[in-house]
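A single protein chain has been omitted from the complex, and every remaining protein chain is retained in its original position.
Let's turn to chain A:
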Amino acid sequence: MPAVSKGDGMRGLAVFISDIRNCKSKEAEIKRINKELANIRSKFKGDKALDGYSKKKYVCKLLFIFLLGHDIDFGHMEAVNLLSSNKYTEKQIGYLFISVLVNSNSELIRLINNAIKNDLSSRNPTFMCLALHCIANVGSREMAEAFASEIPRILVAGDTMDSVKQSAALCLLRLYKTSPDLVLMGEWTSRVVHLLNDQHMGVVTAAISLITCLSQKNPDEFKTCVSLAVSRLSRIVSSASTDLQDYTYYFVPAPWLSCKLLRLLQCYPPPEDGAVKGRLVECLETILNKAQEPPKSKKVQHSNAKNAILFEAISLIIHYDSEPNLLVRACNQLGQFLQHRETNLRYLALESMCTLASSEFSHEAVKTHIETVINALKTERDVSVRQRAADLLYAMCDRSNAKQIVAEMLSYLETADYSIREEMVLKVAILAEKYAVDYSWYVDTILNLIRIAGDYVSEEVWYRVIQIVINRDDVQGYAAKTVFEALQAPACHENMVKVGGYILGEFGNLIAGDPRSSPLVQFNLLHSKFHLCSVPTRALLLSAYIKFINLFPETKATIQEVLRCDSQIRNSDVELQQRAVEYLKLSSIASTDVLATVLEEMPPFPERESSILAKLKKKKGPGAVSVTELEDSKRESGELNGAGERGPDPSVMAASNASTPSPSADLLGIRSAAPVSNAPASAGSLLVDVFSEAGPAASSGAVNDDGFLRFVCKNNGVLFENQLLQIGIKSEYRQNLGRMYLFYGNKTSVQFASFTTTVSCPGELQSHILGIVEPLVEGGAQIQQVLNIECLTDFSDAPLLNIKFRYGGALQNLTLKLPVTINKFFQPTEMASQDFFQRWKQLSQPQQEAQKIFKANHSMDTEVIKAKLLGLGMALLDNVDPNPENYVCAGVIQTKSQQVGCLLRLEPNAQAQMYRLTLRCSKDSVSKRLCELLAQQF
């Protein structure tokens, strides 16, 4: 046994630990542990009272066993007994056990709280600290309830020892983080701020963490801390490297405290008081100057501590974003680090520059480092550094360098690590679209993406290129020519075939004049890829073929022959077979006119959220482990009927019905659109219009609305999933009408029987189900249902979808909230700044406004926010708000009975990670509802 015990060792424990270490197998270990557990149990239960030492030893053994990963279900009472011991080590082990193995047994908690209370009032600083540590380590709500009012008192009491003050400050911080509502501001708050002046550096270091957190939540109450922090910082920065004695770390004076002070200042705007500001700028300059001085030590700890302060100072400079001189100096300093031999510094410099790139003062200065960053992308050995370089290139990209950056990212993609390819592809696709001056460059870029990294090009990316080609007629001919050429390659990626099939099917006629790409040549080229493709791609190609028949009557015979052959018309895949049969029939019976109407060129897509941006935003944290993501998505999918949610609340519905229509419907100056009659069954030519009026509300008790909020700003995706069933939706909206495609997928290998669905709508909506659902859903099959929706007047409650089926005899009953929200019926409205504010003022009645201040739940990245606002359906107005950080939007909600004008303003505060959202609408209930919906999206 190694002689490593320190202090007064527990020999029995040491023997036990070394026994465990000597176990040759897991089985032996478990056997030894069980033996020990039995022994401890019998000791605890024995008649003989145990002395403190034995109790401590056994509790410690239990702790060790627990930390090895075994469950412990006894010993809590003995540990609690140790708390009241007056021997320090016994108490300490007792507290450690309680902190690690908290148990929610209420009797036990009462005893623990009692012991803590005794120690807190013992006036013995060591005991008080132990008790405070225990509260902080457990940090539960019960602890907060018991002690949240006591701790502030200890913190500011005049006679409290410094070490206790330190613990009390951080303990209070922990409680504030778990239960902010229980920590009440009061007279103590002003005294806490003055701890910044405390003589004891340890007290300042601990207190400042608390002050920073409190300032973020209550900035006004704590704003006096700014000048105190500046003077404290200034004293530290100007002190000699040995002045602070033990608080000097490798010749750097108080690095932790300095960083915390700089971090605290980032909760506030630049100081208004000129003298304070001058002093602060001086500090920042001194910190920047020190970076140029020769190091006082060769130890890495010295340079780390020094640079930690430097990076924190740079963060503050970026946060202020108002001192061009400092910003440029910061940028130059980071530029030096980009070439530093320490990998850590290169990494941090790349990361920090990403934020600098978004400041208008330093954007140009950041751009001068483009060559170095590109070089980093090519030569860094460490993938996490390369990842940062790619992020920075993305951040520094603008119209002037987009072509270079996109080209570099494309060439990096050829060798990029698999873990970051998908994200790179998305970024390239976004940049190419955002900065495309001519769309032929955009098309080239995306096709290159598919060529280089086809496997990582997600649906969103190739959907997007098709949307853009369809919406811009100036690029259609070029796109057709380019895909035609790309398809010549003997092996091309399936995504290329998809894009090629779609584009040639729509625009193949634009290049058909050239004999080298005559209709038949085009068709043969596409068909040569057909047999290598998956089912969805083949389905897409079949649609391209029928489009060919319309575009080029001369190909009709050839294509009909292809459709007629057994491998198509008798294909074992239902979808392919159906397409082949229907297209063949269509081409033989329909007249040219009918064919031309049915197979008309696709209409332009409505400009909505770029699906790629949404996808990028979803990819949280680059380098995330894919296994983990998988598990996450599994966990998200709830159990059948899992979520308990009550049905529509009648009182709310009544309230929204009762609200009087506002007379200012024409507020946005939009001429009222012609009233639209009932849902036109434009898909009716193919689908049987089985009108099934929404039945009485299917009240199955639990309504699942897990997926609901995820669809406020988007229209497509998976709404629900459990082990049996997956429900996907696709929806589109025009004016006051919507159409929703529901896809029910049977995930099991067993048939679902008696499958029925019903939709019940609140009175303000009307829905029609088009098409009957087959009562049988085969294992592995997916069925589709179409729902037409009409918005009669504004509404708050979503329609409910009830699904019933039998799975292996058991009846499954499921009710989901369909994501039909009032914002789906938005028409975007563009307007100039002046008009916006004029209308804003007109909507000044207090009920017309709804406002919410809330904490950011997602990334505060500008592009992500923009994508969401666009997805919301309003027009995002540039150059309207005087503060460029803010977003303003305008739109009109179209309902059958009236139009509702809406204005939105979203003010992010990146520092505090908060938003303020304001809505003004011509109808009160709409402001309220939109505000509720949106507050949960950012």
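General remarks:
Definition applied: a residue touches a chain if its C-beta (ideal position, glycine included) is under 8 Å from a C-beta of that chain, and two chains touch if they have at least 3 such contacts; residues count from 1.
Keep in mind that, in the parts below, contacts and distances are computed from a predicted model.
Hidden chain, UniProt protein name from the list "Cytochrome c oxidase subunit 5A, mitochondrial", "Radial spoke head protein 9 homolog", "Signal peptidase complex catalytic subunit SEC11" or "AP complex subunit sigma": "AP complex subunit sigma". In the complete assembly, the contact with the undisplayed chain comes from A:L173, out of A:M128, A:A146, A:L173 or A:A357. When the whole complex is considered, the residue among A:Y347, A:W462, A:F523 or A:F720 that touches the unshown chain is A:Y347.
Across A:R381, A:H531 or A:K841, the residue that sits in touch with the chain not pictured is A:R381. Summary of contacts with the chain left out: across A:F44, A:W188, A:W256 or A:Y741, the touching residue is A:W256.
Touch with the chain omitted from the figure is made, among A:M201, A:A512 or A:A850, by A:M201. Residue A:F64 is the one among A:F44, A:F64, A:F251 or A:F605 that touches the chain not shown. For chain A, the list of residues touching the undisplayed chain reads 2, 4-10, 13-14, 17-18, 21, 53, 56, 60, 63-64, 67, 87-90, 92-93, 96, 126, 129, 133, 136-137, 139, 163, 166-167, 170-171, 173-174, 177-178, 201-202, 205-206, 209, 246-247, 249, 254-257, 259, 263, 266, 301, 304-305, 307-308, 311-312, 343-344, 346-348, 381-382, 384-385, 387, 620-625, 628, 631.
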